[in-house]
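Here the complex is missing a single protein chain, while all its other protein chains stay put.
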Amino acid sequence: MNRNPYSPHTDADRRDMLAAIGVSSVDDLLGAIPSDARRPALGLPQGMSEAEVQAHLASLAARNRPAGAGPFFLGGPVQRRYIPAAVPALAFRGEFLTAYTPYQPEISQGTLQSIFEYQSLLSELLAMDVVNSSMYEGASAVAEAALMAVRVTGRKRVVVATDVYFQYRETLRTYARGPELEIVEVPTRDLASSAAGVACLIVQHPDALGTLVDVRRIADAAHAAGALLVQVTEPHACALLEPPGKLGADIVVGEGQPLGIPMSFGGPYLGIIACRDALVRQMPGRIVGETRDANGMRGFVNTLQTREQHIRREKATSNICTNEAIAAIVASVYLALMGPEGLRAAARLGVERAHRLAERLAAVPGCGIGNDGAFFDRFLLTTPLGEEAVHAALRAEGIEGGGVAGRDGYTGRRGLIVQCTEMTTDAEMDALVRALGSTVAGAREKVTAR
Amino acid sequence: MRLPESGAATAAPALEPLLFELARDGRAGRHVRGAENADALIPAEFRRREPLRLPQLTEPQVVRHYMHLSEINYSVDTGMYPLGSCTMKYNPKVNDRVAALPGFAEIHPRQDDATVQGALALLWELEQLLVKVTGMDAVTLQPAAGAHAEFTAMLVFKAYHASRGDGGTRRRVIVPDSAHGTNPASAAMCGFEVTTVKSDARGNIDLDALKAALGPDVVGLMLTNPNTLGLFEERVRAVCDAVHAVGGLVYGDGANMNALLGLVRPGDLGLDCIHINVHKTFSTPHGGGGPGAGPLCVKERLRPFLPSPGIVREADGTFRRSSDDRPRSVGRVRSFFGSFGVLVRAYAYMRTLGDGGMVETSEDAILAANYLAARLRGRYELAYDRPCMHEFVLSAAAQKKKGAAALDIAKALIDEGFHPSSVYFPLIVPEAMMIEPTETEPKETLDAFADALLRIADRVDSDAASLHEAPLTAPLRRLDEVTAARHPVLRWKSPS
Partner (left out) sequence: MSVPDDLRYSKEHEWVRVDGDIATVGITHFAQEQLGDVVFVELPGQGSAVKQFASLGVVESVKAASDVYAPISGEITERNMKVIEKPELVNQEPYGNGWLVKVRVADKGEVGKLLSPADYRAHIGETAPSGA
């Protein structure tokens, strides 16, 4: 009996195959492996039936608290968004999910056309010339954008705003250890005056706290200094805000997870990267292009491949090989189903709820909104108590109260970063307002009692 | 760069219209609605003025569109996929189902540890399993794919050498000529120079050439074992010893771990670390290019430099994210904790297999590859004729002389109903055809594939030119990649 439940071979098959090879056992094929290291005892647990695996994984899943279990205001690059039923039903079909990279275009048009559509949809949304077929996720996409700017300009200094997502800044610093780039962090308001001699300025709009940023002014300063402007953005925000391509961005990066991809505790996600036509030769990753077949039929192929590692090796624009193709297809299906009105509606609901909620929370004594200007669908809630204390108190009430700004290294920021989306309900908002009110009031009573 | 004028895109007949071509204004799906007046909350200077030209479609239109596209896509679910180096084995459905459980799919990576104990437990258990399978000591689950793990390891090597005071002098990474392109690319991304070392007549690293290339300026060696010829490095310990003798480190590219499970642990051979492509070795679906996940497993001396955070198991059995064991961490290489949804699938697969299933997986992969090689020997030249591991490389050089190149044979395989093997890789074999049948194809499928390749060999002998027309039965004929590259059309453009 087979110990691997997915093994197809009968004992007779194995005998026949060994006979055809001319050996008596698989061990006869392992001569190159040092004999003292061969067949070590792994000490793994015994295998499980499918039913046992399902039950075991379900028991682990039950020890997690999913977002729907209580009021939920965490967000940032990863957002709880409504996923239309048809998204997983289509994108996770085995024909897409179990295909490899489309190296044989004649029999891979499903993947290739879907990716071409993804590139086209994101180009429209971002108003950028070229979108690649995907990067791993937002943070590494930011780092790759910086490396791209370094290649284009020949400069090794990169300036990033302190209100760019902290994971993105940390990842950028990690990547910079390789080519030994100088990474400088400045507040967003100082970006424009920091452009001299840099490869790029990296700005996020809306920023990590949800604040809207005048990107055009920063882009102009970058361009005047011969630097590139890299804008970090979010797909839903681009439905309502003037898109990066119209703000002067040369490279645009972002997290595509909100486009129908589950939060899944950090991945897999979808790294978005886009650029202007003139920079496409420095773009990392695969790109799909349109062409014809021998009969004149339209078809799609991976193109501009000489940029990539399998051809240029150490001179490639990046080492990326595996990407997030299925996530790009998910994003395409999502956008196709939502359409421009659906996408705008989802974005508007987040904006409307964030503003309504901010107003109510700011009315709690001692609380306020800490954004430097207008915000989009998340905001910085300042409280009279320590941010960690408030966060813990909300947690005790079963409320995920948002990100803790100080914990995440947003220089000079203290408070909770509260995210709203179309999933945020009135009941959740009521619960947060009530819990914050009682936490603050409770703390005051304690102070008074002393 | 020149992009053709709009409108050109729609002139050719097509298998399936683009979303944009199916759309009509006024058909929006409206899966979400409300808050029509929220734009007023956004200051006018920030509002979108650029039209949002996303296609407007009904849900049934979208469903049929993607169903049609799925019908013109080859996949493991539809047939054998003998792509060498890619390990296109069957992807069990239960793994997809458990990854979609709300307790996994609907948790946010910024939730407190207390609310994600099941996820942390799973990741911690997965790390233990990987340690046991690889013979290493510590694991980071962060890297998003194999190449990402390579880059991570190069950063770890750099930090390790710097901690010993010779970070500035070690600038060179040794890469065999049979290596994947990601190896030199990852080393270069880390600011290192790449020295290529040739292979010997048996398909091993040329040990003399390696020793000649080694010196005090060497960061380390990137070693794929079994290598991309499907051959186990016969002097792997001598290779590792030589690198260690000059103070270098040995990186294991785990792309071919599918051949080693339970048969040998890289940690017992002298390697200092190895990554795992879980989308190869542990059966997670390739998704048409991704996602993957690339856990990096290292020996104790490299633990302090791993990306942060890691996972710690407390005495009371609870888990928390922590960087305590990695004080000199290179930092994070991506946001959050890796491709969790992929790692869940890998964990489910590893638990399904268990001890015995794991070793049988590699035995069957090796058996299948050697069986196919035996069936094809004589009609195609085996690039290196010694027992292979899970894959082997043929050279179609003789066929090319007769007028049909490896590419033509690949396209002819499509007409035989199979996905082609990898071709033109590794670079050191002329007209290379790299075949990896995997352990999940039954003998009758292996036989059908061998029969197809033998029929094609007959065709090459009798009428090689006829292969230039292949494929004839696929959704499309051969595509014009030259025009695609000369005049790139990289997105749909509105004809208006």
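So that you can tell them apart, the chains are marked A and B in the order they are listed, and the count of residues begins at 1 in each.
Please note the rule applied: contacts are C-beta pairs under 8 Å (C-beta built on N, C-alpha and C of every residue); 3 or more make two chains touch, one makes a residue touch a chain.
Source: prediction; values computed, not measured.
Screening A:311, A:363, A:389 or A:441 against the full complex identifies A:311 as the residue touching the chain left out.
In the full complex, chain B makes contact with the omitted chain through residues 2, 424, 481-482, 485-486.
On the side of chain A, touch with the chain left out of the figure occurs at residues 281, 305-306, 311-312, 315.
Just so we're on the same page, only the chains that are shown with their structure count from here on.
Centre to centre, using the average C-alpha position, chain A and chain B are separated by 20 Å.
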